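Removed from the display is one protein chain of the complex; every other protein chain stays in position.
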Amino acid sequence: MPVSDFQVVVGLEVHAQLLTQSKLFSSASTRFGAEPNANTQPLCVAFPGTLPVLNAQVVELAIRTGLALECRVNHRSEWSRKHYFYPDLPKGYQITQFEFPICEWGQLSAGEREIRIRRIHIEEDAGKLVHEGSRSLVDLNRAGTPLLEIVSEPDLRSADEAVEYLKALREVLVAIGVNDGNLEEGSFRCDANVSVMRVGSSELGTRCELKNLNSFRFIKQAIEVETHRQVELIEAGGAVVQETRLFDTQRGETRSMRSKEDAHDYRYFPEPDLPLLVVTEKQIEDVRRTMPELPRARRTRFVDEHKLPQYDAEVLTADLALADLFEATVKAGVAPKKASNWFMGEISRLINETKRPVRELKFTAVQLVALIQAVDAGAISANAAKEVFADMFETGRDAARVIEEKGLGQVNDLGEVEQLIDAALAENPKNVESYRAGKTQLIGFFVGAVMKAMKGKGNPKLINELLVKKLGG
Amino acid sequence: MTGLLEAAASLSSAQRTSVELTQASLEAIERDDGAVKSFLRLDPEGAMAAARASDERRVQGRALGPLDGLPLALKDNILTEGLETTAGSKILKGFKPPFDATVTRKLREAGAVIIGKTNLDEFAMGSSTEASAFQKTHNPYDLTRTPGGSSGGSAAAVAAGMVGGALGSDTGGSIRQPASFTNTVGLKPTWGRVSRWGVVAFASSLDQVGTLTRTVADAAVLLEAISGFDANDSTSADLPKPGAQAGLEAGVRGLTIGLPDEYFVAGLDPEIERAVRAAAAQYEALGATVKRISLPHTRHALATYYVIACSEASSNLGRYDGVRYGHRTADPKTLRELYNKSRSEGFGDEVKRRIMLGTFALSAGYYDAYYVKAQRVRTLIKRDFDEAFKTVDVILSPTSPVAPWALGEKLDDPLAMYLADVMTLPTSLAGLPAVSVPAGFTANHLPIGAQVVGPAWGEALILRVARALERETRFFEKGPHRAGV
Partner (left out) sequence: MKLTLEQVRHVADLARLELSASEVETYRHRLSVILEAVEQLAEVDTAGIEASSHVIAGSVHARVDEASSESGTRQTLSNAPQVSGTSFVIPKVIE
């Protein structure tokens, strides 16, 4: 752990791939799994004479993100060219937003703290290089995919806080349909800017940029390791050099990137092939109106409106699709707490066991409600319901069908039950006497006997009620 | 070869067929282009197939319009699908575009016959066509001299009667200046009037595709065919087409024409000045008012243009790296070698110079002083024109301060070549439409052009003004001596 005279300062840059059908400036597909260079149009190859044309959906998603992160959405923002030579950058420049980004100055809660967001801008992703022996292969499928770059102020004060911020940010982006939140596959990427300063000082230290952080675990580890490195360096009398460092996951340490180039001179200038990006107040309002509910607001609503405990609210909203299914269930008439028990119980259990994503579940909210109502109506026992649900989960069949097929229905025919009760009482006169004499716990014996006679298909509640009536005398 | 409209009339009256026109064009090229060298390559098969298709349509009463069946040439920085397009550079030698430029597509849709691709200064950077990596084009009016540039090939092909019309591109004067050197009409539309999709980019905020024709009426027809909003070009204007043919003969009575003081200074060839002032007098006689105006920032246009054009060029030419298409150096061992050698082998000197200049102007520490400063001065230059158009309808000036020079004469002095563009650069910076129209000849029979500049989207107006001069003077009738003689 770093010496306690030092305080780590972290700023985070997230690159989030946008969930669009086509790329930022061309109609090339963003579809997953295509062979190399299939998802390309002439602009992706940077053929002579090609020009960029903006994807309207990208603007919508950028506005949505800005609003969700409480930013100011700029009515005018500008496209810039950022120049460097690399085989995954076909034009020799990336179209980004340097001087005038689309959104600025927002915030996001990470735990107890509000972390300031400095800016959000739109830019193109680069292609991919694959190394093979003495050569490298260039695949432009990813080149031109739309990205949002979300930059925080250096407000974070620990590795844990950084991870909390990223989780909260990811949750928001997924909730509003902007990004799929996948770190491992690289659609949600983080770079961390880490510096240290002496506790009590207000002067920020020199920062290093950490790259290649593709899991929350690595992010935490990398920040901690880098903090340690910087503190040790300073304490030994050295100075931190501003540089980019890669996190080596094998060795658990950061190392300076072999200089690709010396400090890049990106030669930014305004993109002459695109007009200013103008966004009207009306456009912003339209997006605001149709904004999906944000996770924090939803959690609060679950507590206030559905009267669920905070813990339940958090579990249920951890997965967007699960929360949606829950709300559909409640809307269809199931009491929130009852529904919550099902969700936190059987449903979560089976999801975790099968690792099936909620969106791929075979049963619907309507079917679930039917099952719950069957239990309430006494058509099946609570235990049988679990069996029925397990089947529903696998097959997506209606509860009624399963109940019938497996003969799980409780018998509620009063006449039949009474007959069997009478038979049980007749067969056990001694216990009847004992019960009437005060051993009321014998009710269990009689319920058991009747259930046995009914081969388990009895409705315990009903049997109990009738027995009490008959025994009561 | 006659003009486009004449040729169109001969087709509709069935006096000629497109196949005949196309064959005649190919024969003229065969006969004369050995001396002129305007074409980089021909597409006889493609052209004859298009000609036959056109005749077929016509016979069935389905002719597409005025350009249907007419042979045209395209400057070799305009992409033609399947037909090699080099931009005059070794770095694109062998490049076969997998798609057509929008203007190419529009011409094909209009039924035009694309005969071949014409020579240009490499990447359109130059004023004499001498910077082509492949050949020098000769001025049909004097084969020892330049036809101007960078659209020298297109201008020469039209001047020599090999085709009735051609497309060129104009970034700082590359259509207008060659037009003035070859006694043809060269039109640069308003920036945004014609799509740049599929046109090899030099300087994005300045490039425009335009027309080279013998007559003003032909320019109007060709402009109409290539204009219009293109969803592939975010800077193309969503406006109705120019419709310049309608009012072409309306004359200049009641119009006010401005002569900018700053264009009539020392350095302007006296013969050229005389010719342009004669044109002004001609306009007055026709009922226009001619007055002096000032465009005070004119003398800064050269520097402004070069900083901006070279900066944008250095950026646009970054894609030529030997990775995905174009020239790749033999057996590169490292990525650096791949880039540095491919580019150095593929680009000519002038291109490299401009890339260097542009890279410098955008680089850290110099960006504000060079690029940003130039863009601010550009705004002032635009304002000069905005001011001027408050009191005049169009502006008249020489197109070039000098007459066509001898091939090889200006190659050692970088500035001398650049100075040839001073009269056309300001309008490029301002994005305004301008046309060069024949205005006479020097004592040794070299063509002189006058430039008419209009406000934004004023193509119809400037063509009308140009037509008035043409109708009076009929300079276009004086063709070159037979090339090759």
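Per-chain numbering from 1; labels A and B assigned in written order.
Basically, a contact is a pair of C-beta atoms (placed from the backbone, for glycine too) under 8 Å apart; a residue touches a chain by one contact, two chains touch by 3 or more.
Keep in mind it's a predicted model, so treat the numbers as computed, not measured.
Of the options A:Gly252, A:Pro275 or A:Gly345, the residue whose C-beta touches the omitted chain is A:Pro275. Although one chain is not drawn, the whole complex shows that of B:Lys90, B:Lys136, B:Lys241 or B:Lys373 it is B:Lys373 that touches it. Only one of the listed residues, B:Gly322, B:Pro404 or B:Gly440, touches the absent chain: B:Gly322.
Against the chain not displayed here, subunit B makes contact via residues 94-96, 98-99, 192, 205, 231, 234-235, 237-238, 297, 300, 302-304, 306-307, 314, 321-326, 328, 332-341, 343-344, 347, 352-353, 355-357, 359-360, 363, 369-380, 382, 414-415, 418, 429. For subunit A, the list of residues touching the undisplayed chain reads 20-22, 27-31, 34-42, 44-45, 53-59, 78, 85, 87, 129-140, 257-258, 260, 265, 267, 269-270, 272, 274-278.
Simple rule for what comes next: only the chains that are shown with their structure count from here on.
Interface residues of subunit A facing subunit B in the complex, by the touch rule stated above, are 42, 45-54, 81, 83, 85, 87, 90-93, 138, 265, 267-269, 272-275.
Interface residues of subunit B facing subunit A in the complex, by the touch rule stated above, are 77, 79, 85, 87, 92, 95, 97-99, 101, 196-201, 204-205, 231-235, 311-312, 315, 317-319, 321, 323-325, 335, 339, 359, 362-364, 367, 371.
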